[in-house]
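Every protein chain except one is present and positioned as in the full complex.
And then chain A:
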Amino acid sequence: MNIGVLALQGAVAEHIRSIGLAGGTGVAVKRTEQLAEIDGLIIPGGESTTIGKLMRKYDFIDAIRDFSAQGKPVFGTCAGLIVLADKLEGDEEPHLRLMDMTVARNAFGRQRESFETDLDVKGIDTPLRAVFIRAPLIKEVGPEVDVLSTYKGEIVTARQGNLLASSYHPELTDDYRLHSYFLDMAKEAAAKR
């Protein structure tokens, strides 16, 4: 399975490494043409304002929406989760508007409030070490969205069909089980095509 990692800005190498550990092949994606060659796409952590601007500039908005419409899976972590959301709290303009959820940016506060913790995630047998960095939260979800984990009552992992999102950074640890989970989504989608 070839899994692309959107490489406009952010922690690209870490996702490529985790995908490799999970048994897939990670590829940095800088151009829309490359989407044709991959079975799934990860939108990494970084600064969502920067990634969103560059996505618009290089026509990634429509290209990724088309990619997702073909049933191919997309996984957003942290900034990537923000980019996937249909609505953002405050007056911010949403980006891909793919997942039926409302997201609050920097929901825990500033960097000094960033933290790591053990987190139970539906579909993964034992807790995952989750690193939250100036992390967003999912404040509301639509009926199609399956909540996979919560932290102190707030949603931090969610899935809607072929879309997966986490507030935290699974790519910053050596635990690649969430990447394996995503790789399985890509395999299922490929089998259906």
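Assume a contact is a pair of C-beta atoms (placed from the backbone, for glycine too) under 8 Å apart; a residue touches a chain by one contact, two chains touch by 3 or more; residues count from 1.
By our rule, contacts and distances are computed from a predicted model.
Engineer: With one chain of the assembly withheld, which option in "HAD superfamily hydrolase", "NADH-quinone oxidoreductase subunit M", "Pyridoxal 5'-phosphate synthase subunit PdxS" or "Protocatechuate 3,4-dioxygenase subunit beta" matches that chain's UniProt protein name?
Structural biologist: Missing chain, per its UniProt entry: "Pyridoxal 5'-phosphate synthase subunit PdxS".
Engineer: May I ask which residue of A:Ala79, A:Met99, A:Ala165 or A:Met185 touches the chain that does not appear here?
Structural biologist: Hidden-chain contact among the options goes to A:Ala79.
Engineer: For the chain not shown, which residue from A:Thr49, A:Thr102 or A:Thr150 touches it across the whole complex?
Structural biologist: Here the residue in touch with the unshown chain is A:Thr49.
Engineer: Could you please point out the chain A residues that touch the chain left off the display?
Structural biologist: Here the touching residues of chain A are 7-14, 30, 45-47, 49-50, 53-54, 57, 78-79, 92, 105-106, 109-117, 131-134, 169, 172-173.
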